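Just one protein chain is left out here, and the rest sit where they should.
Presenting subunit A:
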Amino acid sequence: MPATKRSRPPARASSAASKRSSSRSVSRAVKRQDVTPSSSDPDFEAEVEDEVDMEESPPENDAKRRKVAAPALRSVKFDATLSKRLFAQEARQAAKEETCFPPSRRHSVLYHRPLLLDEQVGSQGRKALLSWFDSVSQSRSMPWRKAWVDPKTISDPAELRKTLEKRAYEVWISEIMLQQTRVAVVIDYWSRWMDKWPTIHDLAAAKSEDVLAAWSGLGYYSRATRIHEAAKLAVGDSDMKGLLPSSAKELEAKMPGVGRYTAGAISCIVFGRAEPMVDGNVLRVLSRQLGIHGNIKTGKAVIDSIWAAADAIVKATAEQDGDDGKTSSEPNDRPGRWGQALMELGSTICTPNPNCSQCPITSTCRVYKEGELKANKSKEKSPRVVDIEDLCILCEEFDEADGDSDEDSIQDKKGSNAKKTEAKKSKQPTLAAFAFTRKTVSNTSSPSPSPSSTSSATSKATMDTITSYARRFPVKAIKKAVREEETLVCAIRRADGNYLIHRRPLKGLLAGLWEFPSKLLEPSTKSDKKKRERLAHEYVSDLLNGDKGRGKTKISCEGELGNVPWLFSHIKLTMHVYLFEVGDDAAVEEDEDQPRRWVAEGDVDAENMGTGMKKCWEMVKGAVEEL
């Protein structure tokens, strides 16, 4: 039985209503916790959250990012001509393009005209998604989700400006916090942040230490630094005077830390402009809607085309989907609702492991339709001929055997075994070899199955087939290996009970946070305990006595207290914790790059430290008490 078991928690707080979904998400969290001892670290949670941060890098990093994003497989260009063919006027006839048949999925590039742009199914689909969003938008109670501020309803220009300024600030902070961090965590942080600095002017006047402290625990600390910089810039700017620009282009150009996505989000949600906002969730949703079997993390052409599609669709929504049925080019609440609806769908239903039966927009989903074909075992009557000029350049090959479920591969293997029966001994195949699986496969010699397509309600088996088919979109990216690092954390305790701490560099990992003097081990050194202890000792004596060996403070080492493992999204760090006792006379040299100071034991907790370092501190405190 493909079952994972665990005993039920004794008291079940979760209500019956959302039992299935909640228990599933719990199970995921539980599994993760088993793997890592430090799942409370947001830097780690980022990975769990499968939200890709496509572009929020500081400008100086841009060049580097681009290089990574270069398509690895082939040099496909997504250019203006193609964009026009796919998403301009003709796309209103998108539904004419016939669904392609898995597994060959032979189709012309025009197949990827979004059905959401289609004159009929498209506008129905868009309305369906908007009304679905209106019905669920409050269920996760995100405090930053508020009704759109319609400029027409506020007559006083000063009042309007103030409202917009506040709203833009709220949305901006929420969007930055939500990058790489789970909603549940952000809710708390956001509320506290807004209590502390209710307006952008308050934030601009804040001390950078305080800003970092408010961010402590969220991870990716450069986000906080950049928010602070951007706030100061926006308040100081003679044009903006605290009110963020309304156009996405200007937002992206002027504000540090605001990339294409965040700019789109602010412009849509606050100012009602029709701008695309595409995060990792939306990339997934749209790649399924458009039927693009591509890599949404590294496939440049795929990403570009999805952005272009998102742009075309949000414009269609803004212009055409008003209640009065007239087209309008005025800013309105639909772009914001639309963008958030796509994201909500991506984070609750159209997840990597989707729940297609709950999806409001299956009628415009190419992948859903393909899954239906597969479930009904329809066969392509004659292989479709596609003009070579029009052959799809976005999709990667769809490998039938490459299914993500085990059953699939067993099936194929056993199937071929059955044909070449030359084995002498009889074999016992599993039920999966006989279409007895979640995926009902064709090619059985059994009499034709009763056609289920006539019934209006999709059967569970069909739905399962569709869901597992959809799971294979987008193409799974191979995860980069996590780098392993070891560091020596040296808590140096002076006889008067003060500890030495220093600040990390302002760039890079845990930028600007304070820590106990730490030394990263050379990756080559295969460290054993003795060697580490010697290195730590050397490091501390260098630190206190300088190269010249003057001062000669007495240093005694309490040995290695233990290890703290810590997971970042890209590094697996092991922190070896040491406690050193030094005399009263110990002093350190001033260092321009790396400020250092002595802190009383009681004050260490209040310092801006990473969560991992705080764990080390707990260990040190425990050891000191035992002394």
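The working rule: contacts are C-beta pairs under 8 Å (C-beta built on N, C-alpha and C of every residue); 3 or more make two chains touch, one makes a residue touch a chain; residues count from 1.
Criterion: contacts and distances are computed from a predicted model.
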item: The complex's invisible chain, by UniProt name, from "Glycosyltransferases", "DNA sliding clamp PCNA", "Proteasome subunit beta" or "Ras-related protein Rab-4B"; value: "DNA sliding clamp PCNA"
item: Identified contact with the non-displayed chain, of A:327, A:358, A:430 or A:594; value: A:430
item: Which of A:146, A:460, A:554 or A:570 contacts the chain that the document leaves out; value: A:460
item: Absent chain, residues of subunit A that touch it; value: 1-8, 10, 12, 14-16, 19, 23-24, 27, 417-418, 421-438, 440, 444-447, 449-450, 459-461, 464-465
